[in-house]
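All protein chains but one are shown at their positions in the complex.
Chain IDs A, B and C follow the sequence of writing; residue 1 opens each chain.
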Amino acid sequence: MARQVELTIGVDVGGTKIAAGVVDPAGTVIDEVRVSTPATTAEAVETGIVTAVEQLAGKHTVEAVGIAIAGFVDESRATLRFAPNLPMEERPLQELLARATGLRSVVENDANAAAWGEFRFGGGRGSKDMVLLTVGTGLGGGIVLDDRLLRGAFGSAGEVGHVRMVPDGLACGCGNRGCWEQYSSGSALIREARALARSRPERAARLLDLAEGDAEAISGRMVTQAAAEGDPTALGLLAEVGRWLGEGIADLADILDPAAVVVGGGVSEAGDLLLQPAREAYEALLSAGGHRPHLKIVAAELGNAAGLVGAADLARHP
Amino acid sequence: MARQVELTIGVDVGGTKIAAGVVDPAGTVIDEVRVSTPATTAEAVETGIVTAVEQLAGKHTVEAVGIAIAGFVDESRATLRFAPNLPMEERPLQELLARATGLRSVVENDANAAAWGEFRFGGGRGSKDMVLLTVGTGLGGGIVLDDRLLRGAFGSAGEVGHVRMVPDGLACGCGNRGCWEQYSSGSALIREARALARSRPERAARLLDLAEGDAEAISGRMVTQAAAEGDPTALGLLAEVGRWLGEGIADLADILDPAAVVVGGGVSEAGDLLLQPAREAYEALLSAGGHRPHLKIVAAELGNAAGLVGAADLARHP
Amino acid sequence: MARQVELTIGVDVGGTKIAAGVVDPAGTVIDEVRVSTPATTAEAVETGIVTAVEQLAGKHTVEAVGIAIAGFVDESRATLRFAPNLPMEERPLQELLARATGLRSVVENDANAAAWGEFRFGGGRGSKDMVLLTVGTGLGGGIVLDDRLLRGAFGSAGEVGHVRMVPDGLACGCGNRGCWEQYSSGSALIREARALARSRPERAARLLDLAEGDAEAISGRMVTQAAAEGDPTALGLLAEVGRWLGEGIADLADILDPAAVVVGGGVSEAGDLLLQPAREAYEALLSAGGHRPHLKIVAAELGNAAGLVGAADLARHP
Partner (left out) sequence: MARQVELTIGVDVGGTKIAAGVVDPAGTVIDEVRVSTPATTAEAVETGIVTAVEQLAGKHTVEAVGIAIAGFVDESRATLRFAPNLPMEERPLQELLARATGLRSVVENDANAAAWGEFRFGGGRGSKDMVLLTVGTGLGGGIVLDDRLLRGAFGSAGEVGHVRMVPDGLACGCGNRGCWEQYSSGSALIREARALARSRPERAARLLDLAEGDAEAISGRMVTQAAAEGDPTALGLLAEVGRWLGEGIADLADILDPAAVVVGGGVSEAGDLLLQPAREAYEALLSAGGHRPHLKIVAAELGNAAGLVGAADLARHP
């Protein structure tokens, strides 16, 4: 009976759509809605959030709302400060939601929310110290230390994609050179696959086949598919991304000493074809490794729902 | 009156001597003893610790003891697991001290204890999230996040000296290549100073002068002295170490987002001659820096007492 | 009287115009014509070449013609094999010119011709072994060893711009990473100047001033002008390009041991603002430098005429 009051809503606000779900204390999404958002104005996005919450709150008794959003959030987790890919700046989302729905809420960066979701219910379950690495278009991250989400002094902890791996290395959109995500991300995978298909078409025959002959149409998914079939070129491309991933994980281990690194994002669908090279590169850098237990590198388990589920859980424990 | 019960003892166990002090809640060392230790057996070191504590406890009413020691400590902060530079393995120091003195104690890694000391009473005062970097023979570190000391899953968080700065870079004693401490440490400073004095004696005239003509006798202190006098070669050598320091701090900022980085260790006695180049290198890597407040890079304030003071304070808040 | 028969014509074939000149044995251009070329077909370019030669040959008694062209030339120096920026492939230019004008000719890669020009009459005069580095949009080169132009087994010696300076470094249009010209060229200078103007406008105030406020309008010439005025940011940008230049020259010295490196191209107009940092970086890498004489790094002297003058001289000594 009392069970209903323990339900919370998680909202994942993306650039083109909003996903919201009712989540129980075990992390199960028991109901879900999606609202497509014309991300043209802050008001349109906010209306979408309120609409999604109202739809779910009309059907379930919920305790609170967690909002996961790709941007910087203030320290009190009430206001979205700045969102690179949304037309929003200094928006008091917590206040807005309270006024519109009467519900208590917390706002959190989406990568952080996803890290929390994986920590509580996914690949990081059972570890007190965990890093989530999201290998998607870029390389994102979230950190949980000693059972707490690390937010950082200015709300930007876990921006691991811009750690410098190579001095004077590949140029990054951030203006720096040699950023980790230039070597270990879906964009890196696609860039290298296409470059190879242009310069060595005979070696990329299977990839070109999947892309109907157009090197520029090769996608990350095609590389994963070809690798799963055993294509050595595709396996090599994934292994290279995995190698850089493992080398960066060794750095994170020196600094944070987590028990687990959970790898999510689109490229992680390649599973051990990505993770095994990452583990080997990590191990190879641990020459002093005999003296301490090694962290485990595992796949994320919640997929796209991680942010929503994590936000809902953060709302439960304010 | 109740004042006395708030005193604690901090003990800093080094390879050749043990320093112990009575510390008040404001971090002031009100009494101190030093015991030289023939670090030949675990028993000799432990006898030294007990002796030092007994001397102080005989004169002051103390509540508890904090032991800072260069090694890996178990999760319950009771047992020294392994100390690279001491003949000690699996030593239950907490139990030993309780039996010998009746006092409650906590055992902590010395770099962690020093970080805590600077966080509470030194350069990190007033920041909730702080990293201490100790630029001594090597490059050590300790991390405080959200007002808590980061210990890591296996007790080795903050081992920042072995973060890889350069793929296939300078060989490190740890077996890897390109470790940060090969570029930013007292050893790096001395190595480069001596190499320059050998290959370009005319440019290292002031350094050779201080070393009475023997390139191999150039010390870090001599470089600092020459730099303080304005010698351009010495300034350049310190600036190079500082540049690498700042570049690594930019990586730490991406991961941890601390409010402050406190720089201690012998080389930090050069003050702004080291820190200003570090700040400039850090700033130069923050091209996306407009969007967030910058951390401050400041000098440590407690000198050699940081470990002792930090350990004493950790003992107070078990 | 006999003087006239020693005249030759040099032709420099570029993407938009053809420059041709009558050159005497001392390397002096005594007459010159320019033909603008619509580089749409091979025939149009060839007609331009023939026209220019005929105009000059009508006024002077000339012995032979040297054609400098940006492309790969066959071993007998008769046929243009392939030109990346011209619509020409497998064109027998020597035969064409003989048929159209009755004159003997040699065809040479333009960077090689320019190297020969500087070797005979410019900055490399008096050295038997010399490298020309052309720091323009990219980084080109030509090599003279033991008084002979180095052509290489496949006609592509001296393509120094694609020597790898940084493993996994900046992406290059050639498909590789870390190529020298990504760090030391006019494009590199402009890229870094604009990036700085975007991220640190206050530091690039003088450059933005020259570019009327538009970071994307900053040119290499503006950087040189600001540097000549003493602007520290512009000086730093040139020094960085110069540093990479000198570091690569140290590699060339290990391999080729030339007596001189002559630096030409648009960026070299900055003179010692570019060359002095190059010299310092070169010297710094020569720690074993005591054992051998050092090469000299000097400015090119012939400017845009180097290719034309060099080609004319190559025609004289077939």
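In this text, a contact is a pair of C-beta atoms (placed from the backbone, for glycine too) under 8 Å apart; a residue touches a chain by one contact, two chains touch by 3 or more.
Values in this document were obtained by computation on a predicted structure and should not be read as measured data.
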Item to check | Chains in view touching the one left out | outcome: A, B, C
Item to check | Which residue of B:F119, B:F154, B:Y183 or B:Y282 touches the chain not shown here | outcome: B:Y183
Next on the checklist: One chain isn't shown here. Among C:L7, C:M165 or C:A188, which residue touches it?
Outcome noted: C:M165
Checklist outcome for this item: Where B:P92, B:G169, B:G236 or B:G271 are the choices, the one touching the absent chain is B:G169
Item to check | Hidden partner interface residues of subunit C, rising order | outcome: 72, 82, 127-129, 143, 145-146, 148, 150-167, 174-176, 247, 250-252, 254-259, 285, 287-288, 291-293, 295
Checklist outcome for this item: Where subunit A meets the left-out chain, the residues are 167-168, 195, 199, 287, 289-290
Checklist entry - Can you name the residues of subunit B that touch the chain not displayed here? => result 165-171, 175, 177-178, 183, 195, 198-199
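In this text, only the chains that are shown with their structure count from here on.
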Next on the checklist: What pair of chains is linked by the largest number of C-beta pairs in contact?
Outcome noted: A-B
Checklist outcome for this item: Per the C-alpha fit, the turn needed to bring subunit B onto subunit C (nearest 5 degrees) is 180
Item to check | Interchain centroid distance [CA atoms averaged], subunit A/subunit C, Å | outcome: 48
Checklist entry - Between subunit B and subunit C, what's the gap in Å when you average each chain's C-alpha atoms? => result 53
Checklist entry - Roughly how many whole angstrom separate the Cα centroids of subunit A and subunit B? => result 35
Item to check | Residues of subunit C touching at least two other chains | outcome: 167-168, 195, 199
